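For this depiction, one protein chain was excluded, whereas all remaining protein chains were kept in their positions.
Here is chain A:
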Amino acid sequence: MDALLTAHNTLTTHANLSTTLTTVDHLIDLLQQTRDNIAGPPPNTTVSAPLQIAKLKGPIRQTFEKAEEDLKEVNKGLNGYQKAWKEKFKGKDGLGMEGSGESLGGGGGGVGLGLGAGSGGASGGLAGQKGLVERAIAMHLLREGEFHVASTFVKEVSAQSRSRNSDGIEEDHSWLDDFTTDSDNVDMEDEHLEDDYEDGELYAPEVMERGYLQRKFAEMYRILDALRNHHNLAPAIHWANVHSDELGARASNLEFELARLRFVELYTSPQPDPSTSDNPDPSFSGPIAALHYARTTFPSFHPRYTHEISALLGALAFSPSLPTSPYHTLFSQEPTRASIATLFTTSFTTLLALPSSPPLLTTTNAGALALPVLTKYSHILSRTRSSWTTSQELPVETPLPGSMNFHNIFVCPVSKEQGTEANWPVMLPCGHVLARESLEAHARGKGRCKCPYCPVEFRVEGGGKRVFI
């Protein structure tokens, strides 16, 4: 990397066109001077015009030679850069990448990782799924909160698809209906943009209106904005109340965390509240307001959060000297606010049955990790001129970090094959699990057979019990 940087710096400092510019300037000066000399020659010179011009030839030639020299410098700089670049990326041939890129996306039929075969599947693969890729991109843009970009994108896609449809090319763009709204501007400050659905209706088919996703994400960003920037918890608390049943069913702590943060807020910011006539002392107004709040909201959290509630209420006794009390860690607001924002985003997306981190991001990260393995494999394949025999499965293992394991994997210990729809895992009466085909092969023709891994015998009829990993 450093070599690249140095090469680049060479380019910017002296191997560029600025030197040529100065040379050309010089030439212009020369010409100008000669012209002036001829036009109005200084009185004490006896130089004649043709002589002046003859004198010009030499310097002009020299200047042009210098200019070419300068250009050669630039060329050298560029070559140096190219060398550094080749050094850095040596052996990481991009060609394999393109071949494998398309062939990996090849349709369910033959998927050839061979570099020649790859281009044959180019009409299928991801290139043929344009509509779906675009839908994924649009959803991603909405997730990221880039509403303007998303609406521009949708407009452009519709325009292009219209022109393409009239050319007779069939493409599937029905998903666009979900994204176009009648009003193109999603009003971020519109307080009335709320979904008044009851919890049960969230899954009802009638709710599929235009712009549904866009509105949902707009709402999410509105609440997040209030939470983060305006320190206003009210929209978030309201949302959590509306969805409290679902949140509870998912055992989410969001509601309580919000209530707790509100308690802390009230506690630490003394509010001059003249209406509370029974409290003339302003230094206690914060904790008293917090206490009022606690009285109204905390009872609903009682069975699950008793411990935390008692901690918070115990802190009331320490109100004058909070920083030195044992409770001060509970009251640091900023980290809590950030983590609540994350928790809110996660809960919101989970309720929409979407993954909490954008799937495009996770997938591209996984792709970046898997690509070197796959390219190396395709190189080896092309060298040994063999081909890839399994079409449904990748031929080589692509290790990913633990955070990217979303499913349990079952690999039959006998046949070393993964459990699939065609060959599912079955459990023997002793508790060991094999692939169905391995069991059938093992027990072929026999009435009773023994588990391959322990001395338990069992009768075979009906096969083992199917398990869902």
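We adopt the following convention: a residue touches a chain if its C-beta (ideal position, glycine included) is under 8 Å from a C-beta of that chain, and two chains touch if they have at least 3 such contacts; residues count from 1.
Rule of thumb we're sticking to: contacts and distances are computed from a predicted model.
> What is the missing chain called in its UniProt entry, if the choices are "Anaphase-promoting complex subunit 8", "Pantothenate kinase 2", "Cytochrome c oxidase subunit 4" or "GID complex subunit containing RING finger motif"?
So the chain that does not appear here would be "GID complex subunit containing RING finger motif", according to UniProt.
> Which of these, A:S300, A:N365 or A:S382, touches the one chain of the complex that we don't see?
A:N365
> Taking the full complex into account, find the residue in A:A315, A:I340, A:L374 or A:A443 that is in contact with the omitted chain.
Considering the complete complex, A:L374 is the one touching the chain left out.
> Quick one: say which of A:T12, A:N241 or A:S269 touches the chain that got left out.
Considering the complete complex, A:T12 is the one touching the chain left out.
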